[in-house]
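Below: one structure in structure tokens.
A single protein chain has been omitted from the complex, and every remaining protein chain is retained in its original position.
Now for subunit A:
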Amino acid sequence: MDPVLSIRPLLAVAVASLAALSVLLLHNREKLRDLVSPVAAVLMFAIVASMAPTVLAGGTVDLRLFEILPGIDLAFRVDALGMVFATVSSLLWIVAAVYSIGYMRHLNEHAQTRFYACFALSLAAAVGGAFSANLFTLVIFYEVLSLVTYPLVYHHEDEEGWAGSRKYLVYLMGASKSVLLAALALTYHIAGSLDFRAGGLLAGADASPALLTVVYFCYLFGFAKAAVMPMHAWLPAAMVAPTPVSALLHAVAVVKMGVFCVLRVIFNVFGVGLVGDLGLGIATAYLVSFTILMASVYALTRDDLKARLAYSTVSQLSYIVLGAVLLSPVAMVGGIIHIAAHAFSKITLFFCAGSIYCASGKRKISDMAGIGRRLPWTMGAFFVASLSMIGIPPTAGFVSKWYLAEGSVEAGQVAFLLVLLTSSVLNAAYFLPVSYSAFFEAESGEGHATVREIPLVTVPLVATAFLSVLMGIFPDYFLTLANGVVR
């Protein structure tokens, strides 16, 4: 199938960028300013969706802007993997945009103009990254995403905010200005290009296995947004941001950009064949298994709800990488659809954390006993999303974990089945007590007498909980795309 030439990939980026500009221009007309983001989100999702049929049919949408260096273009290519990431990000932006309005207004947050502008730019960067046709273009959007989320992390401008945002930038920029930079230069040196190729850019390249192994690990740790240990510490630090940021950016856009880049490297830079030949698949699988289990253990010990969710994210991101590096088609499908499954469920959990905070000012799980009776919708959604995280049917998490489990058997690596099972038990251990305590324990301390659901906050989280179940029942869209990547 010939690629479709279209300006739509650029348009999707432009819509979000223009939204940011409009937000800045409308800074003293608050009602109008707040409307910009939901409208832009719907527009962006429409543009992304308009390309879906082509991609579902196995085609690509291409846009080549111009040559940067010989072998390096500034170019877009919408393929199945990019479509998974872009669909999830743009769809959830709609929900998050509404949620943000409810959250920011209720808490009467300062610097809302900066908040909405940076938020929109983050989405521009995420979708731009999803649609990038080569490493050069991808890395531009990757770095822009780090920069525009930085003000969102220091948003509160208190001591905690400055410290957290500093750690955020040190990890992300440190990784990209060292190992990632080296990986890019070495790749360009070896291959003379930075393009994504179907079977892998470096496949058949004239380079020693040792050098290729170095380059591979430079990518794996250079894309620190994927939060593979030890490059994960920035993520809990980023939790000082307002909750809509933690929800859409630090559970979906930013972290998925990280794993998306890692998948790109595995599928389109090295190629599945080369990763297998070098024996890197199994090495990475052990590495990320450690992350999966260790992060879950960390999550167990955290009483701050957002911190617990953050470590859970670190763990779940490594599921995605694990799926890819098992190198069996079924496992790869599982990893790819886990991008969507985790996104829908984890954003719900963060939305719930924000809803609880808005309604009651509570952040610690130990203070939330009995709150479920006051916030039935919020805690109901929390329970549904928890089930998806654990992997219980009929939720989205069940589908992806099923594929991952089957894939590890198919790959002949039963050890990782054990990792998945252990991790699921740990998931249950750190999520279910939250729901149990919220619904069945007596209200702690002074009680929650004044706590009420806030409609503009509650509706979005119910919607995303619904999405988590919907994808569990109708996973076809993402399965088709994932199969398109693996094929």
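Just so we're on the same page, a contact is a pair of C-beta atoms (placed from the backbone, for glycine too) under 8 Å apart; a residue touches a chain by one contact, two chains touch by 3 or more; residues count from 1.
The rule we apply is simple: contacts and distances are computed from a predicted model.
Of the candidates "ECF RNA polymerase sigma factor RpoE", "Extracellular solute-binding protein", "NADH:ubiquinone oxidoreductase subunit M" or "ATP synthase subunit b", the chain left out of this view carries the UniProt protein name "NADH:ubiquinone oxidoreductase subunit M". The chain not shown here is touched by just one of A:I7, A:L32, A:A46 or A:L69, and that residue is A:L69. The hidden chain makes contact, of the residues A:F45, A:F76, A:F115 or A:F136, with A:F136.
Seen from subunit A, the chain kept out of the figure touches residues 66-69, 74, 136, 139-140, 142-144, 147, 154, 157, 162, 166, 169, 173-174, 177-179, 181-182, 184-186, 188-189.
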